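Input: one structure, supplied below.
A protein chain is absent from this complex, but the other protein chains hold their places.
All chains are identified by letter, namely A, B and C, in their written order; residue positions are counted from 1 within each chain.
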Amino acid sequence: MQQRNATAAVVGAGDYIGGEIAKKFASEGFTVFIGRRQGEKLAPLVKEIEVAGGKVFGRALDARKEEDIVSFLGAADQHAPLEVCVFNIGANVNFPILETTERVFRKVWEMACYSGFLAGREAARLMLPRGKGHIFFTGATASLRGGHGYAAFASAKFGLRAVAQSMARELGPKNIHVAHLVIDSGVDTEWVRQRIVQNEGAQALANLDPDRLMRPAAVANAYWQLYQQPRDAWTFEQEIRPFGEKW
Amino acid sequence: MQQRNATAAVVGAGDYIGGEIAKKFASEGFTVFIGRRQGEKLAPLVKEIEVAGGKVFGRALDARKEEDIVSFLGAADQHAPLEVCVFNIGANVNFPILETTERVFRKVWEMACYSGFLAGREAARLMLPRGKGHIFFTGATASLRGGHGYAAFASAKFGLRAVAQSMARELGPKNIHVAHLVIDSGVDTEWVRQRIVQNEGAQALANLDPDRLMRPAAVANAYWQLYQQPRDAWTFEQEIRPFGEKW
Amino acid sequence: MQQRNATAAVVGAGDYIGGEIAKKFASEGFTVFIGRRQGEKLAPLVKEIEVAGGKVFGRALDARKEEDIVSFLGAADQHAPLEVCVFNIGANVNFPILETTERVFRKVWEMACYSGFLAGREAARLMLPRGKGHIFFTGATASLRGGHGYAAFASAKFGLRAVAQSMARELGPKNIHVAHLVIDSGVDTEWVRQRIVQNEGAQALANLDPDRLMRPAAVANAYWQLYQQPRDAWTFEQEIRPFGEKW
Partner (left out) sequence: MQQRNATAAVVGAGDYIGGEIAKKFASEGFTVFIGRRQGEKLAPLVKEIEVAGGKVFGRALDARKEEDIVSFLGAADQHAPLEVCVFNIGANVNFPILETTERVFRKVWEMACYSGFLAGREAARLMLPRGKGHIFFTGATASLRGGHGYAAFASAKFGLRAVAQSMARELGPKNIHVAHLVIDSGVDTEWVRQRIVQNEGAQALANLDPDRLMRPAAVANAYWQLYQQPRDAWTFEQEIRPFGEKW
């Protein structure tokens, strides 16, 4: 692996999607900066990347705080030019409308939309002087469709999509590639597996069709494809789902 | 005019669209409750409705405060069953992404999305026990499309649309009609006229094509049509624009 | 009822939706011209309209034939200015892709898309010199969404929607109102009732929730609302569905 003089920042580097994105870009020679709220949980990911020969810096990051975002992305950019920023924080909750408290509504928005705005804006601020960069946002089914119980989550995801689309229209002509990747399925995480057990029983998990859930690594792969697009054929939006998904 | 035993609440009863909606529903026999931040500005509207023989209550209302919304809609419902609630607060601003401060982003969201969630939820809470009601949200071009400079505004409007769509899917089967009216044009307001002068010069206003801007009364009329729909043919979403509008 | 000096043409005046549209516009004073393939089946509808005091002309009409459309709409316009044209021909079929013959694919397109293009274009030709008119197209869920077994039907309905949208953008500024009404539910027809019996058994029909299916008259009512819109607030597209519909 040849090391690049470039950083890739992952805002929301959890155990699954964000972690795989970090590993992928690290394996391609980027120095990756990874942030999540509880920074101490990053240790295994940092170690895994380093063992594989990658370069990585883990940081505790509350992405809802402007100063945290500024300093996280600033640190990346000081290390080497920030070339890629992936915003990957979700907040999937489901409550009937009457049980959706104002606190939940606000918190979900702060996590899934407002912090995405902050990350996107600050990444753009660092990239624009060099006229080059990639800013990617992770979307979901709820980015395109509201549903029973999803007032809070869909509202935040719709809002994030609007940020991404507005930035894409403004920044594309300045050679900043902004994209919004819509994950239209369950992803293979502990949380999703628990929900399957809850809804369908323990056997459902034992008999799980191997392609029913999307591997987090497949999401990372999709981001890597977006990164590789030549600038005369950029995608703003595409959805991905497992072949067996009903839609 | 025959008075109904029903109230219609207008959250965001400004001088134009909200005011016309209030007048229309008052003229159809509803007792209307109208709220806006600076309650003292409601006096002319209250007077106009009363002179026309309508019944109206004006209230100072900061729709971003849960307790304000609860007490505003509660007061309406105590007067007579709340049958219609129209959320009509906008916050149209345009800033390049780098100049979109976190304060602007948050404030636009609080005005145009969060307060809509509060109004919709509290209206639903009052209507559900009776299994009857109409909750309408005012959308805009930016509800469907992000654009250069519109990260804050489109994000809030997308988010409001997601609230409306989620509520429609949950509450429709409970006989609550939730609709989202997309105004895809300029509306004839002082602010829009000033922008035309700014962008095109003073003559542009003098020579204004009479059908270029939408009359606020036409928006009120669209809401009245939505209200009249039989429940086997409800619309969730429609857009309106002047015949000459380019789209 | 006061008779107007205006005609309304219904292309596809079957026993349900088209028939109700004809009755509605006749009851509002239009002379209605109604056409369907088997003209002899129009007799009961003609009689019903006449008994109610309306004026009506029924014609056998193969809407897939250009000369038929030209002469049908021309006859209406010669009687009195053609003010409204509603295209209402569907062709709902479902076949797995491998069983969708080229004959089916072509025929469905000719009925549901090509004939709509002919009707819309010829209506526009008659209306444009007077700078006034309304051209309405009946859409369906399949206008917006392809699905398993719907390659032929959705393809035709998508295509019709594109015709309507292109015409709306071109003709709106010329004061011709073009609209596309999306019926997102089953309509209460004999055919739909039979399908319910097939899929759910005879009891399903006996116990049918009264608001599960849309009354054809409700569709006619939606068209009447579209007709009444002032020209500074025209809708191009809206969907209608019964309150209990899952979507």
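Basically, a contact is a pair of C-beta atoms (placed from the backbone, for glycine too) under 8 Å apart; a residue touches a chain by one contact, two chains touch by 3 or more.
Quick caveat, the model's predicted, so the values are computed rather than measured.
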| item | value |
| --- | --- |
| Touch partners, limited to displayed chains, of the chain removed from view | A, C |
| Per the touch definition above, residue among C:Lys23, C:Arg161, C:His177 or C:Arg212 touching the missing chain | C:Arg161 |
| Residue of A:Ser71, A:Asn175 or A:Thr189 touching the missing chain in the full complex | A:Asn175 |
| Full-complex contact with the absent chain, from A:Ala80, A:Val93, A:Val192 or A:Ala218 | A:Ala218 |
| Residue, one of C:Ile34, C:Ala63, C:Val84 or C:Leu118, that touches the chain absent here | C:Leu118 |
| Footprint left on chain C by the chain that the document does not show | 66, 96-98, 100, 102, 105-106, 109, 113-114, 117-118, 120-121, 124-125, 128, 142, 145-152, 154-171 |
| Residues belonging to chain A that touch the chain removed from view | 169, 172-173, 175, 177, 211, 213-215, 218-219, 221-222, 225, 228-247 |
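Please note the rule applied: only the chains that are shown with their structure count from here on.
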| item | value |
| --- | --- |
| Interface composition of copies chain B and chain C: same or different, split at half | same |
| Geometric centre distance via CA averages, chain C-chain B, whole Å | 32 |
| Distance between chain centroids, defined by C-alpha means - chain A, chain C (Å) | 45 |
| Residue numbers of chain C (touch at least two other chains) | none |
